[in-house]
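A single protein chain has been removed from this complex, and every other one stays in its place.
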Amino acid sequence: MTDTPLDLNGIFPPVPTPFADGAVAYDRLAANVRRWSATGLQGFVVLGSNGEYPLLTDDEKVRTVAAVAEAAPADMVIVAGTGCESTRATIELTRDCARAGARAALVVSPHYYGGRMTDAALAAHYRAVADASPIPVLLYNVTKFTHLNLSPALVADLARHPNIAGIKDSSGNVGQLGEYLNRVPGDFKVMVGTAGVLYGALSLGCAGGVLALANVAPAECVRIRDLVASGDHAAAAALQRRLIPVNTAVTATYGIPGLKAALDRLGYYGGPPRRPLLPATEAERATIAEILRTAGLLDK
Amino acid sequence: MTDTPLDLNGIFPPVPTPFADGAVAYDRLAANVRRWSATGLQGFVVLGSNGEYPLLTDDEKVRTVAAVAEAAPADMVIVAGTGCESTRATIELTRDCARAGARAALVVSPHYYGGRMTDAALAAHYRAVADASPIPVLLYNVTKFTHLNLSPALVADLARHPNIAGIKDSSGNVGQLGEYLNRVPGDFKVMVGTAGVLYGALSLGCAGGVLALANVAPAECVRIRDLVASGDHAAAAALQRRLIPVNTAVTATYGIPGLKAALDRLGYYGGPPRRPLLPATEAERATIAEILRTAGLLDK
Amino acid sequence: MTDTPLDLNGIFPPVPTPFADGAVAYDRLAANVRRWSATGLQGFVVLGSNGEYPLLTDDEKVRTVAAVAEAAPADMVIVAGTGCESTRATIELTRDCARAGARAALVVSPHYYGGRMTDAALAAHYRAVADASPIPVLLYNVTKFTHLNLSPALVADLARHPNIAGIKDSSGNVGQLGEYLNRVPGDFKVMVGTAGVLYGALSLGCAGGVLALANVAPAECVRIRDLVASGDHAAAAALQRRLIPVNTAVTATYGIPGLKAALDRLGYYGGPPRRPLLPATEAERATIAEILRTAGLLDK
Partner (left out) sequence: MTDTPLDLNGIFPPVPTPFADGAVAYDRLAANVRRWSATGLQGFVVLGSNGEYPLLTDDEKVRTVAAVAEAAPADMVIVAGTGCESTRATIELTRDCARAGARAALVVSPHYYGGRMTDAALAAHYRAVADASPIPVLLYNVTKFTHLNLSPALVADLARHPNIAGIKDSSGNVGQLGEYLNRVPGDFKVMVGTAGVLYGALSLGCAGGVLALANVAPAECVRIRDLVASGDHAAAAALQRRLIPVNTAVTATYGIPGLKAALDRLGYYGGPPRRPLLPATEAERATIAEILRTAGLLDK
C-alpha cells in the first residue's frame, strides 16, 4: 500500500483470473499485469465479474489480489472486488484484500434475495461495510448479473459517507449515469462499466471506466479518454464506434470465455474459464480473431 | 405536402394529443403547434406514444395529422405514427396519414404477439409497409412499451430498403445506438427517442431526437444540438444534466399525465389524458411545477 | 341472444379467426363452429388472443362474432373479446358485439401504457366498461401478451361489481388462481386460460377453461372436466399429462401458426395467420402432426 492519495480517474481493466489445470495461475496473471502496465492504464480491478470472482475461494481471492499488487508498478491503483452476499463476509474479505494490497474495494450489491434488497437494506449494508473497511469503498451496480439496480436516490444518499468514494455502473444506462452525476458531490467518482458507452459517459462527466474491453484494447480505451480530455470529440466518437464490435464480442456475445480467447489471440494468457463456464469453441475463437483483425487490433 | 427534400436532422417533439370533454381538441392542438413553431424545432411527430395513439380511433388519427399539418409552417416536417399490429392496417393508415400531410411515417414494431416477432417476421412487416407507403418509413423501437427490441442486425438489414429512411430508438441504450450507427448507410437517420441521453446520442453521431422533453423545453433541446454542432461539448453536457430531472418527471415518473400537467403549467394546453390513463393529481402537479422552476423553465 | 341465464361452467375454445386471400373467411369459421359444436363444449370465445383480435378491424370483429353466433347452436354461449386500449373504444365495441350475439364480453387489460396501469386506473377502466355494457364482463389476465398482472386484490375488488361475472386467467399461475378463488364471491367465475394447468385449476375449484388446446382436442378437454366432476382424479391427471405436449406445441412453441396448422391436419380449416404473423413452415407442420399422432389425436 502506498501513501499517495487514491486517484480513480482513468481506465481500469477488470482483469480475468487465469487458470491452469483447474488452479489459479498466479504467474500467468503477473505476466499479463506486467504487459498491461505499459499501456497507460490507471490501475487494475481484480475480482470483478470478469475476474470470475464467484468461482474463486476466499483464499484464492486474497492471493489473486496479492499477485496483482506485487506485479503492478507502485503507482498503479489496485481495486479489489470484495462483495459477498452477507454483510459480515463482505467486511472480512474487504479487510483481507486491503492487507493484500488493494487500495479500494469494489462492492457488488447483494442480490440473491433481490426482492428484499430495498434501499434501506442496501444502505445499511453499504454503510456497515464502509464503516468497517480500512480502504475506500466503491459501489458496484451490475444489473445484468444482479437483476437489481442501485437507484440514483440511494447512490446520492450513500455518496455522503466519507468512506464511499464512488460507483462503478455497468447498467449501460447513460441517462442514469447523468442522474448519478447530478446528485453526487464532485469528489465522488462515477465510473462507467460498459465500454459500449465509454465515450458518452466520459463526455457527460464520468471520471473513468472499468471495462472488459480495456483488457484487449487498453491503449485504445485510454486514447478515447485522452481525446475527450483534449476536446477532440469527433475522434473520440469515431474510435468508440470502431471498438464497439470488439466490445460486443468480449462481453454480450461470448462473455468471459470470449474475453479469454481474445487475450490468447493477442499474446496474453487467457486460458480456459473455470466450470461451469465452458471455454470458447474453435469456431468462436476464429470469429473473435476476425473481429479483432477488423478492428485493427492484430496489426500491432 | 411540399416538394422540398425530407430533412430529419434536428429536434422533434412527439406532440401530446389534447382532449376536451372526451374528444380531440383540434383547436387546442393547433394553438400549441403555432407556439412550438417559434422555438427552433425541425418538425413534429404526431401520433407517437406521447400522442396517446393507441387511444385514438383511425378517424381521429388522420384528423390529428391534418390539424398539425395545417397549423405548422410549411417548412416544418410532419411525421405521423402509423404503426398498427397488423401489416395491412399499418399500410392503410400510412396512406391516409400521407394524404393528410405527413412527410414520413413512424412505424412502431408490432408487439402483441412478441414471442413470434422474429427478425424474419419484423423484416417482412416493415418491407411490406415500406413497399406500399407513399412516404418514407421510420422504424420505431420503444422497448418500454413493446417489450421487444429491434436488433442492430435487423436494422442494418432494413436500412438498405430505399423507402426506409431511419429509426427512432427509445430504448435508452446508447451502446445500441452506436451499433446502429456502425451498421447503417450514412443517409439512414438514427434518431434518439429518450432525452436523458440526447447529448450522448448526438455526440455519437445521431441525426436528432424525438423527445417528450422537447414539448416542455423545446428551445433547450435545440440548444443542446446546436452546442454539439458547434463543438461546445462542456456546455452541452451541462445543459443536458440540468434538464434530466425535468425529463424524468415528464416520462418515467409521471408519464403522459405529467407531461400534460407540465404543458398546462407552461401556458400550453395540456389537459387530461384519455382513459384508462388517469390525470395527474394536484400533488403531482405541484411537484412538477417545482421541478420546472428548479430547472429554470418557469422564469421565461 | 337467448333468455336463458348465462352459464360459464365448462370448456370454451378461443376460436382462431380463419383467413383466405387476406380476408376473414366467415364461411370457413362457420363450418369449424358447426363441427366443434358436437364435442361437448360449453360455448365459444371469439376474438381472444388466439382469434388474432389485434389484427382485425372493428368491422371484422363484429362480423366475426355474428358469424359464430349464427353458426352455433342456440344453447352454446358466445363470449366476445372486446378489450381495446381506450375505455371508450372498449365500451363501443362491447355494445356492438352484444348486438351481434355475444352473451358476455372478455375484456383484456389495457397494457400499452403498462407503467401507468395502476390498480386504480384498471379499476376505473373496468368499472366504466361494466357500467356501460349490456352484457356481463369477464376480466382477461394474459400476462404473456400484456406484461402486466391483475392482482388478487384488484380482482377481489372488481368481483363485487354486479356486471363483472368472472375472469379468464392465462397467467399459468395456479397459486394465483387459488388466491382469486379465495377472495371472490361464489358466483364469480374463475376460468383458467392455460391448458397446461387445466386439471390443477379445475380440481382447485375453477368453473372451467378457455383453452387453445380445446380447438384441437375439444372432447379430451371436456373429458378432463367430467373426470374431475366425477372424482376420478387419477384419470384426469393422466389425460392432462398426455395432452401437455400438444398444448405446448399449439401455444408456447408454435403459437397461432401452429394452432392453425394443427387444425388443418385435423380436418378443420386453419389456414394462414394474418401478417405480421408468419405461417408455420413445412417442417413445423410435420412436427406438429407427429405430436398430434403421439397424443392419439389423429387416430379418431
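As written, the chains take the letters A, B and C, and residue 1 is the first residue of each chain.
In the analysis below, a residue touches a chain if its C-beta (ideal position, glycine included) is under 8 Å from a C-beta of that chain, and two chains touch if they have at least 3 such contacts.
Everything quoted here is computed from the prediction, not taken from an experiment.
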(message) Among the chains present in the display, which ones are touched by the chain that isn't there?
(response) A, C
(request) Determine which one of C:148, C:237, C:266 or C:289 touches the chain that has been left out. (result) C:237
(message) Among C:39, C:143, C:203 or C:287, which one touches the chain that has been omitted from the display?
(response) C:203
(request) Specify the residue from the set A:9, A:86, A:230 or A:294 that touches the hidden chain. (result) A:86
(request) Mind listing the subunit A residues that contact the chain we can't see here? (result) 22, 49, 54-57, 85-89, 110, 112-118, 120-122, 124-125, 128, 144-145, 147, 252, 255-257, 274-278
(request) Name every residue on subunit C in touch with the hidden partner chain. (result) 172-176, 178-179, 181-182, 194, 196-197, 199-201, 203-205, 231, 233, 237, 240-241, 244-245, 247-248
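As a working rule, only the chains that are shown with their structure count from here on.
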(message) For the identical-sequence pair subunit B and subunit C, what's the CA-based rotation angle in degrees, nearest 5?
(response) 180
(message) Using only Cα atoms to place each chain's centre, name the chain farthest from subunit C.
(response) A
(request) Give, as an integer number of Å, the spacing between the C-alpha centres of subunit C and subunit B. (result) 36
(message) Where in subunit C do residues touch at least two different other chains?
(response) none
